[in-house]
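The other protein chains are all here in position, but one chain of the complex has been omitted.
And now, subunit A:
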């Protein structure tokens, strides 16, 4: 990108975030009408991408970015090519409609501003995700989509189900995100490729890497969890706890496609290996069939749609796994079609919920007369989902069958899965889009009504897009599907499939699918009953498994905590000192760095005095009858050490030692009087001996270790450096201080943060004890000698 184009690219990326910052304030003043203003942000971004579309369709790849962490070669960089362009258009285009829809759907909700803000934040994250070029940038945006999705699913946070759904989604997609991060870091570290552009340009580098298998598994873990493949799909139906705009936008049209996006993106670099063509179709086909069956089983129309989304994602993964040119084309066509019709259908489900106040399919019917526009939108979307010509869904299905029409068992198995899944989804589409609108209206529905224009605009526009795209397939292919498929395949190709059916095998399979779908639609109630019975016989599902895993995690954490945190101070002290001693001796034993016996140094008489003082202090500690006396005596030897520092010419150190010693005596004395300890140690000598031995060992360990360190040849590089530069560049003669506040300032910053956190922690602990304690403890002032 040239300068101006990079700027507009950054602008498009930033617009949703800017709007997100404004959303709460705007909504406070404009109520639900703020959506019209806020929708301008994605609309403008959409226009920017539309402006770049002719060039992108012509094969131009726009790269732009900034340096982020140059020392690690991490950039904040983006890539706009056919794949990301189509995704960006879907995100901003559907996003504009969704923001409007949210304005109507949540009109009058007290947290509408927050909701719109989260939605726009998500939009920004998703846009960044599909446009990221640098691998680390990609991860940041990837995690951001998980977090915003968590916030949106848990939007209605006062309901337990919403909280559970949110946490489940975060745990599963977040866990996958960590795996993906490991995978991408592995790519960076092992191959030195830092961006998607590098990875794509490197050809077979990754496939030939020794670490291909672990990298692939980590990347797939990220993609499969995000794109809800079995058995990670459980979070997606539970995410339906979110308000419907979220389901329409995140959990059908955009976010769940992130995994598919990643697979499409990395297909040229990681694909076409036997592992790839086995794992992906396997997971995809199972997800497709199981998801579609569960969709027909569900009675809540939103849950039905959620499971069809799971099935669709399975279909996409399966096709990417097959990986031939036609299969990728099929996947691309299906992905665009799916975003249009499923986003629309979700919004229809929300409108139905809004108008009839229920989403249970058994309690819905006859709404067509009261909600004609919604009905029309629903039918447009359902016809596309069912794969009826001339909708875009038809193009996708034809291409998918073309891709799979080979005689070998591999393709036959996959085509069977595709037919079964598509037929079930056909039935599910019409269960959602037709059943609520026809037949007799149940008496439980009162005054069904069409929503505000903002509510029917979205689904209608998406439905019409699905029709227009199919009718004018030339332009559709030229601008959207061909560039996208070219980017995913890695070489330019042109898609030709049109809405005019040709009499061939694919068309025959299409007809068979539709026929099977109609049969399933008619028998749906019996099928639902059968599936419900089957599931209750199995009695276990991944959703239940998730709960079990979480419970196990909590129990495990509890057990470990109980083991490590006995709550006994003497246990902690013993453990800490023992580990420290073991580390000291272990290090010396491992490296063989035992100190040699030093020569006895020349000691002046005043130094002898200080040493005697020190010994007196230790002796007093050991013989002290009373704990407080012992603590004060400990202070004596601390002061003696401070004196030694002073004599050795380290005034700073000595100064600090004095103060630290004073304060620790004061604080220890205060703490001891607070704890209801008996003033003396009543244990018999026999029980004190192990402690004494440990103390002696720790002392010996430190002594030997220090001797060993001092005996090593002194490397004066650092001292020289600080001596030379302390005054020259830091204007300070006190080297210790200059190091603390200037040369190693960031260390000090960390340390003072620790000091402060410790203070907070101690304060909290003391407060807790004060509240719980009853009756009151002894007055510390009375005990202090």
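Heads up, the rule we're going with is that a residue touches a chain if its C-beta (ideal position, glycine included) is under 8 Å from a C-beta of that chain, and two chains touch if they have at least 3 such contacts; residues count from 1.
By our rule, contacts and distances are computed from a predicted model.
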Legend entry - Per UniProt record, name of the chain withheld from view ["Acetyl-CoA C-acetyltransferase", "ABC transporter ATP-binding protein", "Amidohydrolase family protein" or "Na+/H+ antiporter, MnhB subunit"]: "Na+/H+ antiporter, MnhB subunit"
Legend entry - Full-complex contact with the absent chain, from A:519, A:549 or A:670: A:670
Inset, instruction - Pick out which of A:472, A:558, A:606 or A:655 touches the chain that's been left out of the picture. - result: A:655
Inset, instruction - Among A:348, A:361, A:698 or A:738, choose the residue that contacts the chain missing from this document, as touch is defined above. - result: A:738
Inset, instruction - Over the whole complex, note the residues of subunit A touching the chain we left out. - result: 651-652, 655-656, 659-660, 662-663, 666-667, 670-671, 674, 729-734, 736-738, 740-742, 745-746, 748-749, 752-753, 755-756, 758-760, 762-763, 766-767, 770, 773, 776-777, 779-781, 784
